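Missing here: one protein chain of the complex. Every other protein chain is in place.
Up next, subunit A:
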Amino acid sequence: MLSALGSQVLAFTESAGKFSIFTARAMAAVVRPPFELRELMKQLERIGVASFPVVAVTCLFTGMVFTLQTYDGFARFQAESYVPGILGVALLRELAPVIGGLMMAGRVGSAMAAELGTMRVTRQIDAMEVMATDPLQYLVVPRLLATVVMLPLLIAMGDLIGIWGGWYLINVVMDAPLPGFFDRVFEFLEPFDFWSGMIKSLFFGLIIATVGCYKGLTTRGGAEGVGTNTTNAVVYASLGILVSDFFLTRMLT
C-alpha cells in the first residue's frame, strides 16, 4: 500500500521534472532560428480563427447567466444599476479567461496531444528528426506561440461578447430596460481589470500548449496510448488552469 503510494509520488515528481525541462527547452527553441513562419501561420489559423465560435458562444452564455443571477440577487435591495459594473469586472478578470481557457484546453490542447501523439507512435516524429528537423522547433514552437498569442485575443473578444450578452438579457429578454448599460460597465471598469484577464489568458495559453505538446510527444503504445494521453492532456491542462488561476489572482489583486 505504502510503497505503491511512494512509487506514485516518485513517478509524479519525475514527470513534473521532465515537464519542466520540456517547457524550458520549448522556450529556448522559440528564440532560436530557423523560424517556421509557415507553420506558425497555419497554427494561428487553426488555433485562433477556428476557435472563435466556441469562445464566443461560451462567453455569450456566461455573460447572460451571470447577469441573470446577479440581477436576481441585486433586485432584492434595489441595486440593479450595479449589475453592469459587476458583470464587467467578473467577466474580464475571471469568467472569460477561466471558462474560455477551459474550453480551449478541451478544443486545442486535446487536438495537439492527439496529433503529436499519433505522429509519435507512427514514427513521423522520428522521421522528422532523421530529416534534420527539430520537432520542438517545427511542431511545438508554432503551436506554443499561436496559443499564447491567440488566447488573449479570443478572450478580449469574448469579453465584449459577454458584456453584450448581459445587455441583451436585461434589455431584450427580460424587457427591463437599464439605461446607459454600457456606460455603467465602462465607468466601473479600470484598465487593470482588462489587463489582468489578458495576463491570465496568456498564462493559460502557455499551459494548454505545453501540456498538450508534452503529452503528445511523450505518447507510447499505439492507439491506446494516444487515447490516454489526449485525455490526460485535457485533465492536466484544466487542473493547471484552475490552480494557477488562484495564484495569478492573488498576485493580480
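Throughout what follows, a residue touches a chain if its C-beta (ideal position, glycine included) is under 8 Å from a C-beta of that chain, and two chains touch if they have at least 3 such contacts; residues count from 1.
Operating definition for what follows: contacts and distances are computed from a predicted model.
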item	value
Identity of the absent chain, which is to be given by its UniProt protein name, from "TusE/DsrC/DsvC family sulfur relay protein", "Acetyl-CoA acetyltransferase", "Phenylalanine--tRNA ligase beta subunit" or "ABC transporter ATP-binding protein"	"ABC transporter ATP-binding protein"
Options A:V130, A:A223 or A:M251, residue touching the unrepresented chain	A:V130
On subunit A, residues whose C-beta touches the chain left out of the figure	115, 118-119, 122-124, 126-134
